[in-house]
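A single protein chain has been omitted from the complex, and every remaining protein chain is retained in its original position.
Labels for the chains are A and B, by order of writing; each one numbers its residues from 1.
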Amino acid sequence: MGFLSNLINGISLGSVYAIIALGYTMVYGIAKMLNFAHGDVIMIGAYVCFFAISRWNLNPIIGILLAMVICTILGVIIERLAYKPLRSAPSLAVLITAIGMSYLLQNSALLMWSANTKVFPSIINKSSEVRELFGGSVVITNGTLSLFSGQLTITLTSLITVLVCIIVMLILTWFTGKTKMGKAMRACSEDTGAAQLMGINVNGTISMTFAIGSALAAIAGVLLCASYPALSPTTGSMPGIKAFTAAVFGGIGSIPGAMLGGILLGVIEIFGKAYISTQLSDAIVFAVLIIVLLVKPTGLLGKQIHEKV
Amino acid sequence: MKTMKKSTTANILCYGIIIVFFVVIQAMLSSGSIGTQLKGLLVPVCCYIVMAISLNLTVGVLGELSLGHAGFMSVGAFVGAIVCTCLETVIPLGPARLAIGMIIGALFAGLAGFLIGIPVLRLKGDYLAIVTLAFGEIIKNLALCLYVGLDGNGLHFGFLSSIRALGMEEGARTIVDGPVGLQGITKISTFTSGIVLILITLLIVLNLVNSRSGRAIMALRDNRIAAESVGIPVTKYKLMAFVTSAAIAGAAGCLYAMNYSTVVATKFDFNASILVLVFVVLGGLGNMWGSIIATGLLYVLPEILRQFNSDIQKYRMLIYAIVLILVMLATNNKAIRGFFSKMKDAISRTASGRRKSKGGEQGE
Partner (left out) sequence: MSNYEWQNRPETKLVDVPSVNKIPERDIDKSPILEARHLGIDFGGLTAVDDFNMAIGRTEIAGLIGPNGAGKTTIFNLITKVYQPTRGTILLDGKDTNNMTTELVNKAGIARTFQNIRLFASLTVEDNVKIGLHNHIKYGMWSGILRLPKYWRAEKIAHERAMELLSIFDMQDYANLQAGSLPYGAQRRLEIVRALATNPSLLLLDEPAAGMNPSETGELMDNIVKVRDTFQIAVMLIEHDMNLVMGICEGICVVNFGKIIAKGTPREIQNSPEVIEAYLGRKKEG
């Protein structure tokens, strides 16, 4: 069952990318900017949780919540300080500022916590105690789930990652569809001017979007390090780029698109590593992206924007 | 209403400034007043200046965001280094070999630009940016899996295997060793060749921009639909800008590679592309002189900060990032912009006022 376990690993990795991609796509939809610093907020979230668990001996759940709180505050501060003043500036200027912010976060982390790779502690109970569920068909031991008498193994980490992603997706869909703030966010991404005229607090809505995105980044950081425990100041960089690619892949500005893009990207990456070549897995991922965009130029679920002539 | 000066005399003046600068630096070099660290930056800064000018052609003049420019540098670096190594016995003269390496590197990079450009330039805005980023990463990945060796029988290429798998004779020379990159390169890059490359690049780019083709390219940037309606073939001119930009980057790559004995492909990754983009934006889109100055200052800045006491040295990258953010905020702040344009108007009014005082004409 190599195929299935690769598939599950792919979905798990893809879930992490999806959660990161959600942050990129929501911010792009509402502020029309690519927040390059997003990948580094992930890294900060992971570090906060790391210190919470290993230095301050807090409960992992508290650690995650703390990471979310700090990342949310960080995200809002970054938005207010660096992006808000440039709202009317050309998009390239905001892009460069975001790049500068990314450098800032990476180098601050480097100064504070050094470049030494830290090992992220395991959050999942990996005891060798054996627990059985559903009358023995599901066996849990060493942090792994065994189904069908050991024919299929799933790590608890992967399972939890996928579950968290599904929960996030459901909450976000409910939020943007049914709540007042969610509707405000959708209105602002359609037309900021009109939204303002309707009495929507655009500044507050944009800040809220960054806040949500950053909170998601914290969750993603923790989940990423749960599966791949090496933590250093540049940990967020490559997943950030890949998630950004996933967001565009699925159609930038589309929330279901970010989910779809993220998961597909994770699956393609793991399959590429497993069946073609480890060294070329990144190239394969990007090649698939290019092919898809050539066939469907606005991404899988993206909207066609027609220019009025 | 804004008047725009014809800048031919200004251009000639600026070529002169570069030559003067070159002479000054040479003098400082021979008198030993430049530290070793700064000396080591002379060739790389020339490479990055050429990269910035070429990226400016795509981003500033054509108006398309490219996030994979370092990929073309990579192609030029590897091809150029292979060519130079192969020609070592045939052409013993360093500068000549370097020139040939740069030309062939540029050709291959231009070809890569052409192959990539055809599908990519159909895409819009952010999608185009992402695809260029993707291609840059693909090129980096492929370069990391490349094995090239030279022996008595000629050149051997391998992919995803190892140097031994190439089956070469004893005493064969490894040129590219997979993830370890270029090996055992004879360094033939010089500051002089860097300055010459800058001058040639400027000549090509500035002459292209101030010509019929340049106008077509800028028309595409300003208003693609209007350009089509006056009969400008869109793909042709987009490709022209993109391929020229890629080829020049390839030449810069070769110069860069021949400056070190080993070069890893990861040097030409997304971060390198972003670095060049920062230089281009800070120097001003479409402004070639701005690219030169911005690159020169910013590339050297971390090194200059290193000269200070070691406390500040630790924080130099942080300072760099903060400076970058502050500069972006400052140059895009409406209040500051208004201040500068008022100053510009005041200066041009006094200048024209002096000229017109004799004629007694009414001002505009």
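We adopt the following convention: a residue touches a chain if its C-beta (ideal position, glycine included) is under 8 Å from a C-beta of that chain, and two chains touch if they have at least 3 such contacts.
Bear in mind that the values here come from a model prediction, so they are computed numbers and not experimental data.
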Among the chains presented, those that the missing one touches: A, B
Touching residue (missing chain; options B:Ala226, B:Ala330 or B:Met343): B:Ala226
Residue of B:Cys47, B:Ile198 or B:Met218 touching the missing chain in the full complex: B:Met218
Per the touch definition above, residue among B:Gln26, B:Thr186 or B:Asn207 touching the missing chain: B:Asn207
Listed residues A:Met112, A:Val295 or A:Val309, member touching the removed chain: A:Val309
Where the missing chain touches chain B, by residue: 1-6, 203-204, 207-208, 210-216, 218-219, 221-223, 225-234, 240, 286
For chain A, the residues touching the chain missing from this view: 308-309
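Everything that follows uses one rule, which is that only the chains that are shown with their structure count from here on.
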Chain A and chain B, separation of their C-alpha mean positions in angstrom: 33
Contact footprint of chain B on chain A as seen in their complex: 28, 34, 82, 85-86, 88-90, 92-93, 95-97, 99-101, 103-104, 107-108, 110-111, 241, 244-245, 248, 252, 277, 279-280, 282-283, 286-287, 289-290, 293-294, 297-299, 307, 309
Chain B residues touching chain A - in the complex, by the definition given at the top: 59, 65, 119, 122-124, 126-127, 130-131, 133-135, 137-138, 141-142, 144-145, 160, 179, 225, 270, 274, 277-278, 281-282, 285, 314-315, 317-318, 320-322, 324-325, 328-329, 331-334
